[in-house]
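Excluded from the complex is one protein chain; the other protein chains are retained at their positions.
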Amino acid sequence: MPEKPMVPRDPDWDAKVRASFKRQTFMDTIGARIAALSPGYCQVELAFRGDLCQQNGYLHGGLVTTIAANATGYAAFSLMPPNSSVLGVDYKINLLDPAAGERFIAIGRVLKPGRTLSVVECDIEAEEAGKRKLIAKMLTTMMCLEGVADEIRYKK
Amino acid sequence: MPEKPMVPRDPDWDAKVRASFKRQTFMDTIGARIAALSPGYCQVELAFRGDLCQQNGYLHGGLVTTIAANATGYAAFSLMPPNSSVLGVDYKINLLDPAAGERFIAIGRVLKPGRTLSVVECDIEAEEAGKRKLIAKMLTTMMCLEGVADEIRYKK
Amino acid sequence: MPEKPMVPRDPDWDAKVRASFKRQTFMDTIGARIAALSPGYCQVELAFRGDLCQQNGYLHGGLVTTIAANATGYAAFSLMPPNSSVLGVDYKINLLDPAAGERFIAIGRVLKPGRTLSVVECDIEAEEAGKRKLIAKMLTTMMCLEGVADEIRYKK
Partner (left out) sequence: MPEKPMVPRDPDWDAKVRASFKRQTFMDTIGARIAALSPGYCQVELAFRGDLCQQNGYLHGGLVTTIAANATGYAAFSLMPPNSSVLGVDYKINLLDPAAGERFIAIGRVLKPGRTLSVVECDIEAEEAGKRKLIAKMLTTMMCLEGVADEIRYKK
């Protein structure tokens, strides 16, 4: 099936996505960053660190999910209209192999953009000694909140 | 349907689960802890912190998934035999409400313990001003690796 | 957590749900029926039949999912306003045990009703010789299409 090119509805999509990502304090805490971005597509990258591990020394599965949640969320957000927010509805992820590697790349692609809901898939790869391997696959539903600006709404 | 009490197959189940949790450096990084533990049941608790947020100021969805992954994983691990490891196969989570609150509690309960696979569900609640609210629900598959000791296997 | 009673927004909720179920020709084909119904809650029942099996003689997993999809969809639909339709967004199901039994009951309960999205869970039980057993668990997202009447929209 030929894929249609995805057309952003906000001319400011690139800056908007990057500003939103930057507002996520948790990304700074773990050192994750946007590695690639185009309409309907987003890569998020995370380097291995000794303080991000599960019980066997691999990257924690919650972090594999975290970068996939951001790659899919921002892939969807890049197609949303001005003055809207993106909301994660559900994450469905299979962990295929232990998260071993120097860095991890979550590659989010919108399968179906919708006015309210978008369905997005994500490959999560681990890179070690220059080789990449698929270690997880995610399928997710993202929601567009129109008329709700993407800004800080909760302060503790 | 009456629930059968779950019987651990390892007399050392309590110490084993706590030792495994303690080996997770990521739990230390975010300040999560085991709040309750019994055979087939585990609660993991996380306090809100300003450096754990998503773009609107709420706790990051990846962390909601992280504590649910641990609550379900250790609920399952508590029933596994000696000299085995637990492996997350998949996470399926619905985010019901923004993760607003002072602390978050993931409550994992084994639905079906199996020799190889266990199915576990999890309620994730947020507590604010003494009130609790269900903010997410997870359903997950956990795998038992028999004969594979739960220890550090990967060192970077 | 105490559960709040769920309040239907359509006084005609009971008749509306039953009329919609009756319009599903596939329910007639397999002989499924609504076994219980209240606001935010729906049971769908299916008797075993030799022409509904998978390769080992058990009820087909697609049918376990089918009755769970209806139990959850109609649990959600019972809470939706007049002149609206219900749409299944995603199904996430774990099959815990082979579907062996004389009849199968899918028990759908709304976890969180929403204006647009509702999250619903479902226990699927098998009954054999008077005993019931949990054989599958589903978590699903349902969408309300307001202003779209629940009627035949597609004719082949």
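Each chain gets a letter, A, B and C, in the order it is written, and its residues are counted from 1.
The definition used in the following text is that contacts are C-beta pairs under 8 Å (C-beta built on N, C-alpha and C of every residue); 3 or more make two chains touch, one makes a residue touch a chain.
Being a predicted model, the structure only gives us computed values, none of them experimental.
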item: Residue in contact with the excluded chain [from A:D10, A:E45 or A:E125]; value: A:E125
item: Hidden-chain contact residue, picked from the options C:D10, C:E45, C:D123 or C:D150; value: C:D150
item: Which of B:D10, B:E45 or B:D90 contacts the chain that the document leaves out; value: B:D90
item: In chain C, positions touching the absent partner; value: 20-21, 23-26, 28-29, 48, 50-58, 60-63, 65-67, 69-70, 85, 87-95, 98, 100, 102, 150-156
item: Interface with the unshown chain - residue positions in chain B; value: 89-90, 92, 116-117, 141, 143
item: Footprint left on chain A by the chain that the document does not show; value: 1, 92, 94, 96-97, 111-112, 119, 121, 123, 125, 132-134, 137-139, 141
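Note that in this section only the chains that are shown with their structure count from here on.
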item: Rounded Å distance, chain A centre to chain B centre (Cα mean); value: 22
item: Chain B and chain C: spacing of chain centres that average the CA atoms, whole Å; value: 29
item: Chain A and chain C, separation of their C-alpha mean positions in angstrom; value: 32
item: Sequence positions of chain C contacting 2 or more other chains; value: 92, 141
